[in-house]
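I have a structure I would like to understand better, so I am pasting it below and will then ask my questions one at a time.
One protein chain is absent from this view; the other protein chains keep their places.
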Amino acid sequence: MELLRAMCHISAPAGHETQLTEFVLRYVKQNMGQWHTTPAVLAGGEFQDCIILVFGSPRTAVFAHLDSIGFTVRYGRQLIRIGGPMAETGYRLVGEDSQGKIDCTLVVDEDTGALSYDFHREIDRGTELTFYCDFRETATTVQSCYLDNRLGVWNALRLCETLEHGIVVFSCWEEHGGGSVAYLAKHIYETYGVRQALISDITWVTEGVHPGQGVAISLRDSLIPRRAYVDRIRRIAAESGIPHQLEVEGSGGSDAKELQHGAQPWDWCFVGAPEDNVHSPDEIVDKRDIESMLALYRVLMRDL
Amino acid sequence: MELLRAMCHISAPAGHETQLTEFVLRYVKQNMGQWHTTPAVLAGGEFQDCIILVFGSPRTAVFAHLDSIGFTVRYGRQLIRIGGPMAETGYRLVGEDSQGKIDCTLVVDEDTGALSYDFHREIDRGTELTFYCDFRETATTVQSCYLDNRLGVWNALRLCETLEHGIVVFSCWEEHGGGSVAYLAKHIYETYGVRQALISDITWVTEGVHPGQGVAISLRDSLIPRRAYVDRIRRIAAESGIPHQLEVEGSGGSDAKELQHGAQPWDWCFVGAPEDNVHSPDEIVDKRDIESMLALYRVLMRDL
Partner (left out) sequence: MELLRAMCHISAPAGHETQLTEFVLRYVKQNMGQWHTTPAVLAGGEFQDCIILVFGSPRTAVFAHLDSIGFTVRYGRQLIRIGGPMAETGYRLVGEDSQGKIDCTLVVDEDTGALSYDFHREIDRGTELTFYCDFRETATTVQSCYLDNRLGVWNALRLCETLEHGIVVFSCWEEHGGGSVAYLAKHIYETYGVRQALISDITWVTEGVHPGQGVAISLRDSLIPRRAYVDRIRRIAAESGIPHQLEVEGSGGSDAKELQHGAQPWDWCFVGAPEDNVHSPDEIVDKRDIESMLALYRVLMRDL
């Protein structure tokens, strides 16, 4: 899990994904020689900080978002949220501004819920702070901030090793209202005619989705995917024998929001491992669920 | 009203419209031989579960959504909403899962508002349930679940009988955040240059809109259409002598949301009969308002 560990340590809050984009691009260029199929790599310029990898004759695209939640420094010592991070007094936050590296502490006002930081100096207005990464691995689990969605990115990169036909997309801004999938989806549909999507992202442990029982196939979240497509995925998963769970939620969203609302007729389904301690520095995932996630993606990209 | 009655009985919750799509397609194919103009029928594939009918040289498109509100089975006996259905303990819900037909009862927790079902067995996770249809017709009214929007679909299909030039669209997902009108609107604008729309949907009886006083022309809801277009519609309606009412709301939405926010310059106006008992199993509409709705659509599609 060295690749995962490395990516969890990289700062990439929504809107400022550059460092992770560069890391992934470097990884792709260094490793694609060993992959079964060499993809075309689309990045830079009109793709902003996103990356598209095109393998063979694609029928399905995998979307994994690069960005994470975090905090922006406002005025004085105030912080405001990037996306929806958990906030507890004492969380360690890191970043960098014109005066150098920052390693400070989150403070939550007990009465108002207002967020601020505790540090020996003022931090530049507009500086992004992210959780300090304490990556912990056991025989059965990985634990760190930002498994959502470094694990989805990891899954997509591992999938590349054996992928023959398909598209792998690394997107931006997912945690903060979106902003890249609309144009990525348009480009992919218009260039390759592809309109089947899998969302490689991390979901929640709940009373219906348990750690260790396999990757979750989401039947719905705040949005409802087209039943006919989800049913095909369920059939392929059932026939594969790979452990998986069915998720049904009334809230939550993903890159699929932009696919659903965009001007191309995408079919989409969220397929991802569940985590506990969501959006905190202590996100934890069962390794068996990571394994079944990758295994199911391999089958789905072949059979869909 | 046998056509309306038949459609009210068909299950088509947002995301799973297939059965109603097939019904409408069959109806179109069986009846279009008797219509004044034979339309081109676009369906399947990139149109997902939507249908577009193109008559003559179109200037205006009518949008009628196929989908309805409903409920999804979550974990245990929990239900979550599809769109915004009314919920009262005792409502009869129907559906089908791997074990067969379902006919159960809605239960609303008095304290928490949480929804569940009462049935002799557990229902498969992800199963959609819809209101049991008790279709009631009198000399002056029709009453049933899902008049919103089977009546809008009915109006569009009846309009087809005499339509010379125009487009009739049957869309999906309207009740649950949308998801088809963006690509339908793009296809129509780019293929036919059409950017005038009428929304064939059902609205609310309020202190300003009364049953029996004619179809409602909505001057605004949560969104505001372009005044110049709505004024043209008002002039045509006034000259026609067809009974109608002007509606002004600050909330509510329709397929027009996707037209307003899409990347084509659509003009749109909601024109539809008002109903009482909105989003319940007992939606009721005055037959005079159905009549004036169809009459006004005939005039508008000719004169706009």
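The first chain written gets the first letter, and so on, giving A and B; residue counts start at 1 in each chain.
In this section, contacts are C-beta pairs under 8 Å (C-beta built on N, C-alpha and C of every residue); 3 or more make two chains touch, one makes a residue touch a chain.
Note that the structure is a prediction, hence the values are computed from the model and not measured.
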{"item": "Of A:Trp154, A:Trp173 or A:Trp204, the residue in touch with the unshown chain", "value": "A:Trp173"}
{"item": "Residue among B:Arg195, B:His244 or B:His279 that touches the chain left out of view", "value": "B:Arg195"}
{"item": "Selected residue (touches chain absent from view) among B:Leu157, B:Leu184, B:Leu219 or B:Ala273", "value": "B:Leu219"}
{"item": "Per the touch definition above, residue among A:His16, A:His65, A:Arg195 or A:Arg226 touching the missing chain", "value": "A:His16"}
{"item": "Touch residues of chain B, complete complex, unshown partner", "value": "195, 206-208, 219-220, 222-228, 246, 248-250, 260-265, 267"}
{"item": "Interface residues of chain A (partner: the chain not displayed)", "value": "14-16, 18, 46-49, 72-76, 80-82, 125-126, 128, 173, 176-180, 182-183, 185-186, 258, 262-263"}
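By our rule, only the chains that are shown with their structure count from here on.
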{"item": "Rotation in the CA alignment of chain A with chain B, degrees, nearest 5", "value": "120"}
{"item": "Separation of mean Cα positions, chain B and chain A [Å, integer]", "value": "36"}
